[in-house]
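Coming up: chain A.
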Amino acid sequence: MQTNNRPVKEIAQEIFAENQAERILGWKRGEFFYDNSPAVFSAADELQEFVYDAFCGSNLSKFLVKEAAKEGRIAVLLKPCDRYSFNQLVKEHRIDKENVLPIEIDCDGMVDIDKVRALGIKGIKSISADGDQLTIETVYGQKNCSKEDVLLLKCQTCKDRTGGDRFALVREIEEMSSVERYEFWRSELSKCIRCNACRNVCPACTCEKCVFDNDKSGIANKANSDSFEESLYHMIRAFHVAGRCTDCGECSRVCPQGIPLHLINRKVIKDLNEFYGEYQAGADDSSVGPLTSYELDDVEPDIVMNRGGGR
Partner candidate 1 sequence: MQRIGVFVCWCGTNIAATVDIDTVVEAMKREPGVVHSSDYQYMCSEAGQSRIRNAIKEHNLTGIVVCACSPRMHETTFRKAAKAAGLNEFMVEIANIREHCAWIHKDRTEATEKAVVLARTAVAKLNLNKPLTPGTSDVVKRALVIGGGIAGIQSALDIAEAGYQVDIVEKEPTIGGKMAQLDKTFPTLDCAACILTPKMVEAAQHDNINLITYSEVDSVSGFVGNFTVKIRKKARSVKADICSGCGICTEKCPSKKAKSEFNMGLNNRSAIYIPFAQAIPNVPVIDRDQCIKFKTGKCGLCAKVCPADAIDFSQQDEIIEQKYGAVVLATGFKPIKLDNFDEYSYAASQDVITSLELERIMNAAGPTGGKLLRPSDKKHPHTMVFVQCVGSRDTTGCGKTYCSKICCMYTAKHAMLIREKYPDIDVHVFYIDVRTPGKNFDEFYRRAAEDYGVNYIKGMVGKVAPTNGKLMVQGSDLIADRQVIIEADMVVLATAIEPDQTAKSLATMLTASIDTNNFFTEAHPKLRPVESPTAGVFLSGVCQGPKDIPETVAQASAAAVKVVGLLSKDKLVSNPCVAGSNELLCNGCSNCQHVCPYGAIDYVEKEFRINGKIKIRRVAQVNEAVCQGCGACTVVCPSGAMDLKGFTNQQIMAEVDAICR
Partner candidate 2 sequence: MLQKQQLQAETIRRISGVNTRKCMKCGKCTATCPAHSEMDISPHRFVSMVENNEIDALMSSDSLWKCLSCFACVERCPRGVEPANLIEAVRVTAVRMQNRNRLLPENIPSLLNNKLPQQALVSAFRKYSK
């Protein structure tokens, strides 16, 4: 893929060539073609393994919390959606901006290999793209699908690329009856294995010690020993990132159980926008978020009782 008509790899090479940074945070080619991993490159020759293609979904901003604290300036490749997380982390003083060289790169949507699999396509060997059409070679023969259909959830309603209605699914759930909503979430959340992948990948979850790991917090736990804990974990998490979540969609991408966790965050964002005015966390690195500010004439909590949506 290219940025400003230049392959991203070239940009990376230039960073080392011109000594702009000592290290580069990017992606490294995986075992298969779809399992690229985040990686830190510290010399030009290491860039042989550098890759930037449709399988670089992970948001590198989170890695900066640990990497930017190390010696030496680090360059980071940020897709448009990752830039928000970067700003937010700078705002919260989790990243030392001075030690980071942020490089914005283009993105035309990342593919979710699980979605390809969900189409019943097994034994995948390679994928080639021709416009929106993907041709997939498998041990069971050739298959085809449209790229749009197998994009990561976050990419299908990209804030920057397509401008799709990212709240459509939230609205659908809002319109359900209260019982249906309850059952929808029970069915989804009871899959949760509490692996903490959503939390650990989340760029808004960078606490030194998470309340769920802190025995003194009163809610620490390692497993959902009761269905309540399945809900509690995700509610508290959504609340802790409320007003700070940039909607990067990593939580849904990494959930091994395919729980649409981003819907909870989007619900919060939708509410915040409706109640307190449009706000995009991470749009800048200094504004005060909606839950750390207020207006004298804010809506009263009973708006929840009185507004539309299913009961």
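A quick word on the picks: all candidates are chains of the complex that A comes from, given by their letters.
Quick note on the criterion: contacts are C-beta pairs under 8 Å (C-beta built on N, C-alpha and C of every residue); 3 or more make two chains touch, one makes a residue touch a chain; residues count from 1.
Since the structure is predicted, the reported quantities are computational estimates derived from the model, not experimental observations.
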Among 1 or 2, touch partner of chain A in the complex: 1
Complex interface listing, chain A residues touching candidate 1: 69, 92-94, 205-211, 214, 216-218, 240-241, 288-289, 291-293, 296
